[in-house]
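Excluded from the complex is one protein chain; the other protein chains are retained at their positions.
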Amino acid sequence: MIAEAGLAALWLAAALAAMQVVLAAIGVRRVLAAPDDESALTTDLIGAVRPVAIVQGALAALAMAMLIAVFLRSDMSVLLVAENSHSEKPWLYKFAGAWGNHEGSMLLWVTILGLAGGAVAIFERSLARATLTATLGAQALIALGFYAFLLFASNPFARIEPAPADGQGLNPLLQDPGLAFHPPTLYIGYVGISVAFSFAVGALVARDVGPAFARAMRPWVLGSWIFLTLGITAGSYWAYYELGWGGWWFWDPVENASLMPWLAATALLHSVTVLATRDGLRAWTVMLAVVAFSMSMIGTFLVRSGILTSVHAFAVDPTRGSFILALLVLYIGGALALFATRVGTVRVGNTFDPVSREGALVANNLLLSVILGVVLIGTLYPIIAAGFGVQLSVGPPFFDKAAGPVALLLVVVMAAGPLLRWRRDGWRALTSRMAVPGAAFAIGLVALLAFGRGVALLPLLGLALAAGLAVASVAPLWRRNLLRTPLFTWGMVVAHLGIAVSLAGMAAESAFTKQTLVAARVGEPLQVGPYTVTLKGISPVIGPNWSALEAHLVARRGDAPAIVLRPQSRFFTNPVTVTSESAIATRWDGQVYTVLGQIDPSGRVQLRLWWKPFVTLIWLGGALVALGGALSLFGRLLRERRARRRVEAEAWA
Amino acid sequence: MRRAALALSLLAAAPAFADSTLPAAPLANTQLPDPVLEAKAQALMVTLRCLVCQGQSIADSDAEMAGDMRALVRQRIQAGEQPAQIRDWLVARYGDYVTYDPPFSLLTAPLWIAPLALIAIGLWLARACFRRRRR
Partner (left out) sequence: MKGLKLWLPLVAFVAVLGIIASALYRPADRTVYSAMVGKPLPAFETPPLLPGKPGLASAAFHDGKPKLLNIFASWCVPCVAEAPQLMALKAAGVTIEGVAIRDTPQAMRDFLARVGDPYAAIGDDTASAVQLSLGSSGVPESFLIDGNGTILLQHVGDIRADEVPGIVAKLRAAR
């Protein structure tokens, strides 16, 4: 019954989305034809859109809840549960297993989409009614396509007759707390961008591209950007400890698919500020909103379809692939056509000097877009080469060489940007303000050249630039009353500092990592970086649905207390798989990373040991960036609320 | 979901490689005694594609064949070969597919020129939003 209730909720939500599209279309048409139309019919039409959007979101959430319920109850008569779950799994993985598969993840996607649409309907008060209605209509149109996809091509609630005794189990590599949080976080990010996209479409339809639209869109961009940042950061750490080779970023197509929307959202975040504050970059901002959403859709599609050589168990059959492809054509193609026909009527907006805050933000957008383009081209290039009959691999060496220098240039712009005045500024003034950060960079460079033996060029520049950026990013707080500094300024400072911290971590990891790969005997001391690691023994361990061999390692550095590390090699039976569970110890200046490999017939134990100085800064920086975003979002919302109160108070007076 | 994807990609490849009972070749999972040579080998290994996992370099794969390729790289480096020679040797056998660093050719020219081309296009587009400086 639960599954049928979920399916019914999904159909109802789809019907409401269709209704929302029709109501919004008629309403917007009437308002645009006669802007002063206050007739009962028009107001009713427009007024109905909001509640419909809210109920639609609630129904989608209900369907998701039903799916989670059948997974928690291990109802094997539901095909999806039988194929992807097992009754003996810990409950967390039953719960997370609901979206650890194609159908469930698509349902999660539309659920978040529906809820986001509902939230816009509830909270957005300042936009012109035509723009808001068109936005909600666009959001419903996107949702409708995905409802159709679920109902016609990926029904998560399909039954299986007869029901099997038990399920086939979830891939053990996915049985990790990371799975419970990682996909929803990224999806909130992806789907939040869909709201920005809908705002852009709404503004184009209503010919209302201006600061008001930018201010309405900004919290959504910020919010989804925070989640994307967290999702990528968490995903990177998950890969780091789960894959067991010490790497934290692989330029895998699937990673690139999550990086591209983040790059677009980061650019959008900065251009929307120019539009909101200075009424510049109108067409560009609209364009970026469309690009950002198209990247998150293409990203999802690439991951889902498995057409790139990141072989994927969710592999979509061509019918499903065609369906998503059709949605892409409809939404992104439609939005770009709308852009081309409408944006000509949008004035460019205010222009400005090249040396100004706006100028730096344009440079930021330019460089971010270049990196985005490089990642996109690099990811798709193997497909192009295959068209010419050549098997080609594009991987880390290409991305490091092609995107690395651009990213470092971006860091320079990032250090200078916040120190520039709006509209126009002088080179001389900038140079004097950049003196201290420049000195930090120079000191870092000289110190590394003197003491860091044989550090490669990119990590060398990375570390020195990180030092410069760290100083430059806190410079806007210099000689200011810290308590009266607006929260969103704090947000910018923290986020930029986060990038410096993360960059320092990346560069330090790449420059100073020590690796020891050995076949060790019990009791034999092994050296990795400053640590002496000793294998004390190997013992069997039994877990809830696995058994394992566990190494007992003791790591010592100088007189510090010894660290005990217990890496495991786990054997799962449902389905049969072997995984290595790394054991990591974190200290203030880095991590000891240990992995247990095979055991030789001679009794020697394969061990992989790493000392990774300051590697944690990578993710700490990511968290700071997200925190900066949150401060900024909070500051903006607070200020808006205060402004609204003031207007209301004046109206009463 | 991308992590899941990566994880799954490993699993998908698992049945193909985890089968032989023979222990790994000595140099597959242990380093060369000379740190300079080992660093050279490591730098090469991260740019070589594991042929059975299709999504990882041989430096971070558990596949047996990746282990054998690591052993081959270390042996040849130890014997005094240059990384470029070893890469060429592998490319002669597996084509450009085996290297993550696509060699420059007519086909890959657009790929390598892309960053510069994109910057040029961007500058051309950005011109419009700047005001000419009045002197």
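Just so it is clear, A and B label the chains in written order, and each chain counts residues from 1 on its own.
Throughout what follows, contacts are C-beta pairs under 8 Å (C-beta built on N, C-alpha and C of every residue); 3 or more make two chains touch, one makes a residue touch a chain.
Values in this document were obtained by computation on a predicted structure and should not be read as measured data.
J.: List the shown chains that the missing chain touches in the full complex.
T.: A, B
J.: Which of A:Trp11, A:Trp249 or A:Phe301 sits in contact with the chain that's absent?
T.: A:Phe301
J.: With the missing chain put back, which residues of chain B would touch it? List them for me.
T.: Listed in rising order, the touching residues are 16, 19-22, 25, 28, 51-52, 54, 64-65, 68-69, 71-72, 90-95, 97.
J.: List every residue of chain A that touches the chain not included in the displayed model.
T.: So the residues of chain A touching the missing chain come out as 287, 290-291, 294, 298, 301-302, 305, 307-309, 311, 318, 321-322, 325, 328-329, 332-333, 336-337, 339-340, 343-344, 376, 380, 382-384, 386-387, 391.
Quick note on the criterion: only the chains that are shown with their structure count from here on.
J.: Roughly how far is chain A from chain B, going centre to centre by Cα mean, in whole Å?
T.: 25
J.: Which positions of chain A touch chain B when the two form their complex?
T.: By the definition above, chain A touches chain B via 100, 105, 171, 173-174, 178-179, 182-183, 186-187, 235, 238-239, 242-247, 250, 252-255, 257-258, 280-281, 284, 300, 303, 309-314, 348-349, 351-354, 358-359, 362, 366, 369-370, 373-374, 377-378, 381, 385, 388, 390-398, 402-403, 406, 515-519, 577-578, 580, 597-598, 600-601, 606, 608.
J.: Which residues of chain B touch chain A in their complex?
T.: Chain B reaches chain A through residues 1-14, 18, 23-24, 26, 29-31, 42, 46-47, 49, 54-57, 59-62, 95-102, 107-108, 110-112, 114-115, 118-119, 122-123, 126, 128-131, 133.
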